[in-house]
Structure formats: C-alpha cells, structure tokens
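The other protein chains are all here in position, but one chain of the complex has been omitted.
Chain IDs A and B follow the sequence of writing; residue 1 opens each chain.
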Amino acid sequence: MVSVEHYLILSGILFAIGVIGVLTRRNAIIVFMCIELMLNAVNLSFVAFARHFNDMSGHIFVFMIMTVAAAEAAVGLAIILAIFRNRETVDVDEINIMKW
Amino acid sequence: MEFTLPAIKIGAIAPELILVCSAAGLMMLDAFAKERGKTLLPILSIVGLALAMVASLKLWGKSEVTFAGMVAVDSYRVFFNIIFIIGALLTVLLSMNYTPREEIDRGEYYVLVLLATVGMMVMAAGTDLIMIFLGLELLSISVYVLAGFARGQLKSNEAALKYFLLGAFASGFLLYGMALVYGAVGSTNLAMIAETLATPHLPARVLLMVGVGLLVVGFGFKVAIVPFHMWTPDVYEGAPTSITAFMAVGVKAAAFAGFARVFIGALGALHPDWTMVLWVLAVATMTVGNLAAITQSNIKRMLAYSSIAHAGYVLVGMVAGNEVGRASMLFYLLAYTFMQAGAFGVVIMLGQKGEPRLNITDYAGVGHKYPLIGVAMAIFMFSLGGIPPTAGFVGKFYLFGAAIKAGYVWLVILGVINSAISIYYYLRVTVVMYMHEEGEEVLAVSRAPAVALALILTSVATLGLGIFPSWIWEPVQKTVNLLLG
Partner (left out) sequence: MELIDYLPIFILLIIAVLFVGGTILVSHMVGRRKYGKEKMSPYESGMIPVGDARRRFSVKFYVVAILFVIFDIEVVFMYPWAVIFKKLGVFGFVEMMIFIAILLVGFIYIWKKGALEWA
C-alpha cells in the first residue's frame, strides 16, 4: 500500500535535491529551478497530508503555493533579465561587486 | 456535500482593502495620467496610508476572529498595523525627493510600497498558516522588485538577485516547516495547532520538531538572525536607500509579527523546546551583528549589521516569552522604526545625485555645517546605541527587564555587553560629524522638504518615546493577548 510515509519520503528526497541544487549550482536560472523543485516537494507533502487527514486546507495551501510560485517566477526572471542586460552573465559567483 | 459560507466582515479587513484599492488606483493613474498627474502618486499613497491608519485604529480593543478563523481582529494586529503604516509613510516621505534624484521615479514604486504594506498587515492579522504565508510572499515579492528598482545600477541588480534567491530559498524552508507541522497536527489553523499541542499525547513528535526547526530557519532568514543573515548587508547596501529603510523597519517588524504569532501563540506549548534554540540564536545575532558593524566603513552596511543586532535584541523578548516580553517586543519595534528610518533619512539627505556619500568619513564636519542634521543623526545614533533619554534606551530596558523576570540572567548580561560594544560604532558616526574637520570638497545637502519632515517626525518621536514611554507602554501592554482563532 502506498501510504503517507511513501509520499513523505519522496517529498523529502525532492526537497533535498532542490536544496543541494541551490547550494551547488552557479547559474542563477538553475538555482531558481531548484527552488521551484523545493516548493513542489512541499506541495507533494501538503497533498499527501491533506489526503491522509481528509482535510481541505492542505489542498488550498497547494493552490496558494502554486500561485505564489508563478508570481515569484515572473519576478525572478525579470530580475535575472535585468542583470543579464547589464552584466551579460547569470553566474551567481560573478555577480559579486559587494562581498557576500 | 453541504457547506456553509464563512462569516464575512468587510470592516475587519478594511485597512487591507483600502490599501489594495489605493494601489489599484495608483496603477491606473500611473498608466493613464500625463507627467503632471504622476506627481500626485506619492500624495495619494500618503492619503491611502492615512485612511488605512484610521481604519486600523477603529479595530483597536476588539477581540474576535473572523473569516472562518483566518483573520484576527485584535489589538496586537492593530499595533503592528500602526508600525507598518508609520514605516510606509516614512518611506514615502524619504522617497519623494530621493527617487527623482536617482531617476527611479516610476509609478510602480509607490504601488509596490503599498502592496508590500498590505502583505505586512496580512501577516500580522493571519491566524492561519496559509494567511501568514500569503502575507509574507506578498510582502517579499514586492520588496524583491523594489530592491532592484534602480535597474540600471549593478549594485541594485545584485541586491535584488541575492534577496530574491535567498528569500525564495528561505520561503521553501518555511513552507516545508509549515507542511510538517500540518502533518503532525492535522490543521493549518493556529488555534487548532495550539489546542492539539496542549494535550499531552502527541502522535508525531519527530515530525513536529523537524517542522518547528524548519520554521525557525524560514523566519530566521526573513528577520535576518545569525546564521541566516548573510544576505542582509549586501541587500541593504545595494538597494535604493529609501527601500533599505523600508526593509529595515517594515519587513523586519512584519516578519517578527508572524514569528511571534506562530511561536508564542500556536507553538506556545513547546516553549521549553524552542526557547533554548532562540536563546543561542539571540546571543549569536547580537554578537555577530555588533562585531561586524564595528569594522564597516560604509554607513549603509554598518546600519545593516546594526539591524541584525537589533533583531537579536528583539529575540530576547521572544525568548522571555512572558507578557512583558511580548509587550516590550512591540514597543521596541515601534521605537526601532523611528530611529532606523531616521538614520536612513540622514543618509538620503547627505547624498547627492551620482554621489551617494556612503562612507562614514564623508560625514566629517556635518555637525558644524548643518547643525540640525547633526543633532538629528546624533539622536538616532544615541537611540540605536541605547543611551538615555531616547526610545532605544527605554526599549532595551523593557526587553532586558522582561528577560530578567523570566529568569534569563545570562542572556541579559550578554545583551548589555553587546549594547555597550554597539555604542562604540554608533558614537563614531557622531564623533566624525562633530570632531573631524570638513574635507576638501564642499559638502552640499539636497533640498528635500519631505525628507526634512521625516527627520523632524522621527527625531521628535525618538525623543518623545524616550521621555514619555508610558504613553505607548500602557496601551501596548493591552495588546499582548495574542488572539489565535
């Protein structure tokens, strides 16, 4: 039987992949994609729990996360574009006129 | 399936509605108006904020939950609304001369400031994890854009990218924490969470603890507590100065509003579990913030590290966790709003187009040449350092008093030592302004009536809160009752 634990493990693995991606990748777009992966891992947990409890609020939370992720994607791409126009690079290691 | 509509009380969300409508109106004005009409934008945003303030004050003293347990109508929320609106008003005043000078006076600016303020209010009002998350994101997404508003400047681009990537990363942790807490408890409603935790039998303690830990990480990023503070100095330095002020006062207060509502309110039963973690984080935050601030030569970076240290002081109130602790957090955040916004106002006042003059040595001789600016900056620096008779001193007095009452003597000792260290770098600014000779180049001050007004308001308020603290302290003690839903 596919229980809530299975979903949680999958979600945990996806979240970890996202975190590792954010920490190791240097291309801003790929870093951003990894963040989206983290959000989707969270979505999976929410849906699994919502089904487990037979409770709607988890599903609603997922709707909100999806919308917010879309808004974040729009703003993030715009910011990365603005950087690319000025710097011709999206490498986060090169974007460091101020020290981290 | 039968269902009933939740209670809808428009009055309960009137402040938010007013600001959303103002923001939509400003967007339309910006899209359709000619150049002359656009000068109305800051004035209209001030009107909108003032109306929202009136609507918020009308909710004072109530104690109810509406919209199906999603929105609290309590004094805690009203007090935070006051802080946010004051922060936003000061930001608008600081921006009125600054944005044309830096050629970033596009209409979206004020729209985004208003929407970010709505996000803060939603965070303070939310009694459900969904609401707190939505408020936080509305706030964060608006501020990501504002941080990169000077899109021709590399530093502003860089600030926006760093803030965006790390902010979104932190949102991921916060959300995962919320998901695990939901999984352990079975509800996203703060009242339900508190109720479930009050029973001795907890089915999924590991899940809950990991969730709470992730929540600390997520909120920690947003309020910039060590070790999740790395983004702060860069983002504060690169963002337009008026937005830096907005981030330092509004965003931090909003994050604390959500932090306290979730941790003291919903997770209050776990106080013994999270309090040690926050104890360590508070000490680390104060110490790292103050020690790093000493070495800074750029005033914006110095104020950024100082804002980290101040987040540490506010955490002391949260660790105390008692009613005095909560009240002193609110008082301190209000006091901090005035002094920090004022300090950034001075930075804006002394800057010029293409020449921001951010090095502390640039301020040599300001005290003699512009006595009023010098006095104002001295007030803000004394207050940030916690020297009487200023708001900062009284605020720290209440915070540390609350911690002593709760028995955290060592925390207070470390806090006081930190406070003493911080006086060194705050006083250095004053010393440079008064004791050092003016440099070769003639220091000019921009003609900025709105900024001057903001400086007058903030310095009067900083002194006023320091001399007559009971005017605010008495009402603030009534706000400590955290309504959950």
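We take it that contacts are C-beta pairs under 8 Å (C-beta built on N, C-alpha and C of every residue); 3 or more make two chains touch, one makes a residue touch a chain.
Just so you know, these numbers come straight off a predicted model, no measurement behind them.
Enquirer: Just one of B:M28, B:V47 or B:I467 touches the chain that is missing; which is it?
Expert: B:M28
Enquirer: Give the residue, chosen from A:V4, A:I17, A:V47 or A:A73, that touches the chain omitted from the document.
Expert: A:A73
Enquirer: Can you list where subunit B touches the absent chain?
Expert: Where subunit B meets the chain not shown: residues 3, 5, 20, 24, 27-28, 30-32.
Enquirer: List the subunit A residues touching the unshown chain?
Expert: Missing-chain contacts on subunit A: residues 1-2, 63, 66-67, 70-71, 73-74, 77-78, 81.
Going forward, only the chains that are shown with their structure count from here on.
Enquirer: For subunit A and subunit B, what's the span in angstrom between their mean Cα positions?
Expert: Using C-alpha averages as centres, the distance is 25 Å.
Enquirer: Which stretch or stretches of subunit B touch subunit A in the complex?
Expert: That would be residues 128-130, 133-134, 137, 141, 144-145, 148, 151-152, 154-155, 157-162, 164-165, 168-169, 171-172, 175-176, 178-180, 182-183, 186-189, 230, 233-234, 237-238 of subunit B.
Enquirer: Name, in rising order, each residue of subunit A that touches subunit B in their complex.
Expert: Residue positions touching the partner: 4, 8, 11, 15, 18-19, 22, 28, 31-32, 35, 38-39, 41-42, 45-46, 48-49, 52-53, 55, 57-58, 60-61, 64-65, 68, 71-72, 75-76, 78-80, 82-83, 86-87, 92, 95-100.
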